[in-house]
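Below is one structure, written out as structure tokens; comments come after it.
Of the protein chains in this complex, one is absent; all others appear in place.
Up next, chain A:
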Amino acid sequence: MSDTNLALRISNPSKAVDTQSIVGWGVDADPQNDPTYPYRNRTEDNHSGEWRRPTQQEAQVELLKSVEHKWLPAVFGTASPPSGVSGSMRRLAFRWSESNWAHWLLLIAADRVNMIEGLVEDLGRGHVPNIPKEMGVPAEWRHNKAGLLKKLAVAAAIGGTVTGLIVAKRNAGKREPSAS
């Protein structure tokens, strides 16, 4: 391998060693012996972190970038920029790398907050969401009536029990002062 090619293959050329001085260097480098072949294309220059980059898209919304990226990827989605409390949680999450659980668990938590924000946003603009329809209850009724009725019965039983317990506790609370 020429010195030029060697320099291309090493990500930090200042730390390159002269591989020609290493006895046996490259003697087993036949791609046919490589279990990753053919997924890694042996082009001699594929260790380089540089390539002809596409035109950079202009960022017109707030983007969150992984700290593992060297640069902003040339193209990105602009679907739902971060906003509100969930947005603050997402910004915080992106302080950590993708190898850190804090990053992902904060994002999952932000998703749950975002769901409530979505509900508030709907109501704020006078739209009451039809939640049963959004959850596909009509389809459940068409294809699984017995299952739906069972779920409703279980929900009613749990709701009734909880209500009963609350009422009982409240009544007990009212009786206590008169007993003392």
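Odds and ends about this structure:
Heads up, the rule we're going with is that a contact is a pair of C-beta atoms (placed from the backbone, for glycine too) under 8 Å apart; a residue touches a chain by one contact, two chains touch by 3 or more; residues count from 1.
Throughout what follows, contacts and distances are computed from a predicted model.
In the listed set "Glutathione-dependent formaldehyde dehydrogenase", "Electron transfer flavoprotein subunit alpha/FixB family protein", "ABC transporter permease subunit" or "FAD binding domain-containing protein", the entry agreeing with the UniProt name of the missing subunit chain is "Glutathione-dependent formaldehyde dehydrogenase". Within the set A:Gly26, A:Pro129 or A:Gly160, the residue that contacts the chain not displayed is A:Pro129. For chain A, the residues in touch with the chain missing from this view are 35, 39-41, 43, 46, 48-49, 51-55, 57-58, 60, 63-66, 68-69, 72-80, 82, 86, 90, 94, 98, 101, 104-105, 107-108, 110-112, 114-115, 117-119, 121-122, 129-131, 133-140, 142-144.
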